[in-house]
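Down below is the structure, laid out as structure tokens.
For this view, one protein chain was removed and the others were kept in their places.
Labels run A and B following the written order; every chain starts at residue 1.
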Amino acid sequence: MEQLIEILEDIHPGVDYETCTTLIDDEILDSFAILSIVSELEEEFGVSLTPVDIVPDNFNSAKALWKMVQRLQNEE
Amino acid sequence: MSLISLKFLIFVVIAVVGYYLIPKKYQWIWLLVFSYIYYISSGVKIVFFLVFSTAVTYMTGLLLQKSEEKESTLGKKKIKARKRKIITLALLLDFGMLGILKYTNFLLGSIGSVLGSSVPEFDFLLPLGISFYTFQSAGYVLDVYWGKCKPERNVFKFALFVSFFPQLMQGPIGRFETLAVQLYARHSFDGQRIERGVRRILWGYFKKLVIADNAAMFVNSIFGNVDQYSGLAIIGVLAYSAQLYGDFSGGIDVVSGIACLFGIDLDENFRRPYFATSITDFWHRWHITLGTWMKDYIFYPISLSKWMSRFGKKARKKLGKQIGRALPICIANIIVFLVVGIWHGAAWKFIVYGLYNGLVIGISGMLAPQFRQWKNALHINDKGKGWMVFQILRTFVLVNISWFFDMASNVPDALKMMRYAVTKFEISELFTAGIIPLGNNNPKYIMLVIATILFGCAVLFVVSVFQERGLTEAELYRKVPFALRCLCYVAILFILPVLGAVPVTSGGFIYAQF
Partner (left out) sequence: MRNFKRTFFVVIILIFCVAVTNVANYVIIPYSYARITMHNIASEEHDILYVGSSHGLCGIDPDIVEENTGESGINLCFGGEYLRDSYYMVKEAASHHTPKKIVYELDPGYWVSPENQNGDFGRLYYEMPLSKTKCQYFFAKMLDADFRTIIFPWYNYRSQLLRIKDTVKIKGSQEYDEYDPAYFNDIVESYRKSGMIYRNRIEGEKSFDNFVLWDEKNIQEISKTYFEKLKVFCDEKGIELIVITTPIPRETQEMYEQQYADADQYFRTYFEKQKVEYYNFNYMDLGGFNRALSEFADGEGHMYGDTAEKFSGILANTLKNQ
């Protein structure tokens, strides 16, 4: 999880990823950032995302992201 | 049926009145019938294309579901391959038809000019709304493919989703998940809704008839006679800013207002685009539904595709993390904007328009970390008001550059105009005899039209600021009592004939020809 937050801060600094739950709803992360995150997730955690996974539910908070990563890792 | 014609007004009144008189369970059928009446009124022959698109995407949805049901017997891989074939065929048919009708002459012409020979020209009449309903139905079919929504089994209900008349001409491009449920639901008469719809319709007509159509007269002259009005290039592009926004968002307000009268909320297509702080932000505020469509159905799928992933990995190795991570996204982004450009029309200038937008966004995305460093070094407070104003103005300039390619007849003219914009400025040319088709060349009349445009823009600006600040309907109703609101509506209604221009393009909206 800490690794994930590091990634987020590298791509888009200045946000409190521990507490924020509206990363998509408040448009804090734009599509560029989202895809950069996806790229890092694929690199760091070896997961493969599809368009179906790019939904606000999965990206609105660091926790939600982590949940998704774990789920995808289990599916592999 | 032109949105400004009396026929259309009467059509809407009958449709709305009847809608609330019939039993609620038939309301969606009523909408379907009226949608097809609307479509047929513009030519029976072209209904074929609408029906074709509807049939292809309807059957595809059902076929995809059928395939999934066979997953347990045939296995995941085989089904995936089968589904792939089905969706590919559907998209080829759907977009193929759009492509042939819209781009055949352009492609043949380009090939011809490369080969130096003349090519046959086909006289294809672009069916009403084909650019919009093709995208909407393709979005549905992809949503079913990805399991985002279940296919609609009732062919007539589905036909309504594709043909719902308010959005047929110029969007907004809807999503099945959010639109279908509203279309098929039962709606009760709601006075507040009617007021909201009427208000939105009046506001849309105001933007179109008072701002856009008046500005259009100058735009047509300046862009149509580039050398004659070389001193007015800047004024021309600013007028076009006003015209395009007034025309398109005005038209969207009218159709959204009409949909609202039926109890249906269409997706927003505009959100004060000229307040955008970057080109990226601009595309989140301008033609929003096209942007989100591109994002969900082209940008993400391309970026997440296997070959893009592989390319990304290679790029990381060769060019380092920052560039390697950003490059695939940039390329996907450029592809998206090329499509956006081509969607606008079959001409090289639109390709340049798309590329320009794609490159600006791509490059600024790639250099985001650098920009952050520079801002820190220069001690710029990027949360401050001053910086925001700078961003808005900067974006406005960048957007206007793209408008040159959108409106000029071709790329060379666009470049010429941009050159004039920075080298020449001759306001007296505004009073050249014949610059606008009406007024008997009287300079007082020209001044009147300019004053009208500025007045319209001022009103628009004030309203936009309130909207940007998030003024809710409840707050508005608290501050402005019903009687006063009605008087305002009447004032706008009378402003339409008093200040509105006679449409130069026989009552047409710009995006209705797409």
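The definition used in the following text is that a residue touches a chain if its C-beta (ideal position, glycine included) is under 8 Å from a C-beta of that chain, and two chains touch if they have at least 3 such contacts.
Only a predicted model underlies this, so the values are computations on that prediction, with no experimental measurement involved.
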For this session: Indicate each shown chain that the hidden chain touches within the full complex.
Result: B
Seminar exercise, completed: Out of B:155, B:363, B:451 or B:502, the sole contact with the unshown chain comes from B:502
Problem set entry | Positions on chain B contacted by the hidden chain, ascending | 2, 4-10, 191, 438-439, 482-483, 486-487, 490, 493-494, 496-498, 500, 502-503, 506-507
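Assume only the chains that are shown with their structure count from here on.
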Problem set entry | Centroid spacing, where centroids are CA-atom means, of chain A and chain B in whole angstrom | 30
Exercise. For chain A, which residues count as touching chain B in their complex?
Worked result: 13, 27, 30-32, 35-36, 38-40, 42-43, 48-52, 54
Problem set entry | chain B residues within the chain A interface of the complex | 146-148, 280, 284, 295-296, 299-301, 303-304, 309, 312-313, 316, 325-326, 328-329, 332-333, 365, 368, 372
